[in-house]
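Removed from the display is one protein chain of the complex; every other protein chain stays in position.
So that you can tell them apart, the chains are marked A and B in the order they are listed, and the count of residues begins at 1 in each.
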Amino acid sequence: MSASAASAITLLALAACTPGHDAAAPAAGGAPAAAQVLRRAVDAGGMRSIDPSISTDVPAAHVLDDLFEGLTRLGQDGEPAPGVAERWETSADGRVWTFHLRAARWSNGAAVQAGDFVYAWRRTVDPRTASDYAEALAPVRNALAIAEGRMDVTALGISAPDERTVRIELTAPTPFLLSLLTKSYAYPQYEPALRAHGDDWVRPEFMVNNGAFRLLEYVIGGRVTLVKNDDYWDAAHVRLQRVVYLPLDRAAQTERFFAGDLDFTESFSAEQTAWLRSRLGAQVVSAPYLGNFVLGVNVTRPPFAGNRALRMALTLAVDRETLVRYVRQGLYQPAWTPTPPLPGYRSPVPAWAALPEAARHALARRYYARAGYNAQHPLHVELRYPTDSDNRRTYEAVAAMWRTNLGVVAEPYNEEFRVQLNERHLKQLALFHYAWIGDYPDPLTFLQLFQTGFGYNDGGYSNPRYDALLAAAGSEADATRRLAELSQAEAILNEDVACIPLYYYATRHLIRSYVRGWTSNIQDRNLSQYMYLLRSQAH
Amino acid sequence: MRRTRPGALVAAALLALIVAAALLVPALSPYDYATPVWTKIFSGPSVSGGHLFGTDSLGRDLLVRVMWGCRISLLVGIAASLISVVIGVCWGALAGYAGGRLDGVLMRTVDVLYAVPFIPFVIVLEVAFGRNFLMVFIAIGAVSWLDIARIVRGQTLAICEQEYIEAARALGVRTTTMIRRHVLPNLIGLVAAYATLAIPGVILFEALLSFLGLGVHPPLASLGSLVAEGANEMQANPYLLIIPAAFLATIILCLNRLGDALRDALDPRHEEDGHG
Partner (left out) sequence: MLRFLLQRLLTAIPTLLVIATLAFVLLHLAPGGPFDSDKVLVPQIQHAIESRYHLDEPLWRQYLRYLGELARGDFGPSFQYRNTSVNELIAQGLPVDAAIGSAALLLALLLGGATGLVAATRPGSWRDQLPMGLAVLGISIPVFVTAPLLILVFAMRLHWLPSGDWVAGSWRHLLLPALALALPYTAYIARIVRAAAIEALGQPYIRTARAKGLPTHVIVLRHALRPTLMPLVSFLGPALAGVLTGSIVVEQVFGLPGIGRLFVTGALNRDYTVVTGVTVLYGALIIGFNLLVDLCYAWLDPRVRART
């Protein structure tokens, strides 16, 4: 690893250690402010629905994190912690879990019962609900069969032996189950509210929820206001009285922060990192994020089909340190493999990553020549990417690197996300935007993308050895051995150059120094219930 | 004929200067509009640094990029105006010359199209036909010919009332020949004036599309996309907004001035500043 990459990582590590961790003990700044109103931005274009069974976008997920609570909730440290369930046990083979509920209440005062979970999960996998997330519950027994209409919803592997016990049966040991349970599709839902109001149950006047806040106002495409829920079981520890969510695009978030109209932004433009740090200091917060920026390669059609040499040449010719340092201003970490760093997981970085730049370029040119291309017959390739100024700079830079290092004629071409997704799924694109945000902190969420027949395998990669290793890991009860098998599988991906990883994402927030109680975490989920404002500077 | 405004000469000279610069600077400059220069990202405008206008987020020379932006914007403006002029003149001349039922149908169509909300329509067109560079001006050109059609029709009516046309008609000259030989030549000055006035509108329209992310593809840039990019960097690097915005404003201003002067000189019916 070169010096520049190392310094980038140090920066990230430093940023992760900046203030905000000490929720329990207010820092020297003084006592909590009297008016506890947090103004949070979320990225614009989301918030399509706040129905937990239906919502899929990140902005809505933040709001839902505040409105609902599953069997587990995301703890302040970013790890799953007891939520509605106060304790649980698991069977020896890891396939049956039993959760014991605490005395939690809905926002209308009714008790949260085991049946509310059963109802909600059945609703999510029911084909009639048409939930995009039915497949997310795939680890639960029969979930997929029900979603495909082959079984009745009552066959789902979740049951309520009594009012305070939830029993979950899984198809395979699922080490990340506790993390899955914190997600929106695993929340309980209050059946009487849904029965009475149908699809309208998510409106402020009808919603019954069990989280730390309740819904006061919901303007479509605009502001969402939450107020503290006094019926929440842990309400004693919730200090914010009100949370205002504002969907804004990236530039507007920064502007509003400077205007003093926001306390917590969702993102800022990577290009402005250095300038923002010079102006805002420690209020600029960044930490590793569970996502990768990868170029997808279609191995089923020319020019990449059966041409590993060409794929090798292209991946070797990308100067990742340069990209991260100059285009992303040191915000992200360079990536040589699809899976971002995860605790306990050994990332199989290919040997060529350590080569000095000149040697790597020379190697790239050798592969390029072996693939049958040269200055007279250069490779012509279109780089399709979804419209976004952040993406644009990266793609322009990669195209320029291929041009200068190999002589490739690469044209960046932006198009709308919807169009591109369609073309990707139909495997019409040779090279495409394949960035991925993990659903749960486990390598599987990234490695699945290259499994034969997997729904999102848009590059058409298929290798029996790879599939066998994933299958072996799937039924492996021992966590260490499982991770080792996944690591072996990932090494095969690198060997075959199944994709071109560029960098791993980082979270990027502007957070006022008087906001406390947040923690940088790899899933970038910050529950408002842990946050509060110090009196000294609050608005 | 009215007096020509002195402002029009200045505008014409300024415009000529910008066009010349847009053609020459990219050819003569040592910098490329597309290739990133990692060590020069966001260097501000300076004479000694070699970048008169500074560099952008990928270290590319802003002067060259702005000049390319002028090329693209002017190209889009002229091409789209030509399209709208061709459609508008044909439509209007035919309506004015033919008169009667055909005139009624043609002009009623124009009335209907006047109610079409243009910005939304061009957005839908852009989305529907992919983000093809050609589509940008075809879309704009296809929706902005209405004014010209109306004006041309009025002029044609006036021309047709003149005696030599009636004489020619009486001699049995064919309609198309009539329009081509007698009507169109009389319209040229007027059409030139309105075409000049249409260009700035089109340029602004393209800039708006670029701002909404529906314009040209990178690494190419139009003034609109440069302004949109600069607006995001407005605080940290204001020159990225101000310089392309100044060029955009100057071009629009000059074209408006020039068009106004041409119209005043060539359109006898036009009242001073009747409407925008």
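By our rule, a residue touches a chain if its C-beta (ideal position, glycine included) is under 8 Å from a C-beta of that chain, and two chains touch if they have at least 3 such contacts.
Quick caveat, the model's predicted, so the values are computed rather than measured.
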_In the whole complex, not just what's shown, which of A:Ser91, A:Thr154, A:Asn374 or A:Asn422 touches the removed chain?_
A:Asn422
*Specify the residue from the set B:Ile18, B:Leu52, B:Ala245 or B:Ala265 that touches the hidden chain.*
B:Ala245
*asked:* In the whole complex, not just what's shown, which of B:Leu52, B:Leu75 or B:Leu212 touches the removed chain?
replied: B:Leu212
*chain B, residues in touch with the chain not shown (by the definition above)*: 108, 111-112, 114-121, 123-125, 127-130, 200, 204, 207-208, 211-212, 224, 227-228, 231, 234-235, 241, 245, 248-250, 252-253, 256-257, 271-276
*Footprint of the hidden chain on chain A, which residues?*
44-45, 48-49, 51, 54, 56, 127-128, 130-135, 144, 147-149, 199-200, 202, 219-223, 246-249, 252, 255-256, 258-261, 416-419, 421-423, 425, 455-456
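FYI, only the chains that are shown with their structure count from here on.
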*Would you mind pulling out the distance in Å between where the CA atoms of chain A average out and where those of chain B do?*
45
*Note which residues of chain B are touching chain A in the complex, please.*
34-36, 38, 41-42, 57-59, 127, 130-131, 213, 217-219, 229, 231-233, 235-237
*Write out the stretch or stretches of chain A touching chain B in their complex.*
250-251, 254-255, 258, 269, 271-272, 275-276, 322, 325-327, 387, 389, 392-393, 395-397, 399-400, 403-404, 412-416, 419
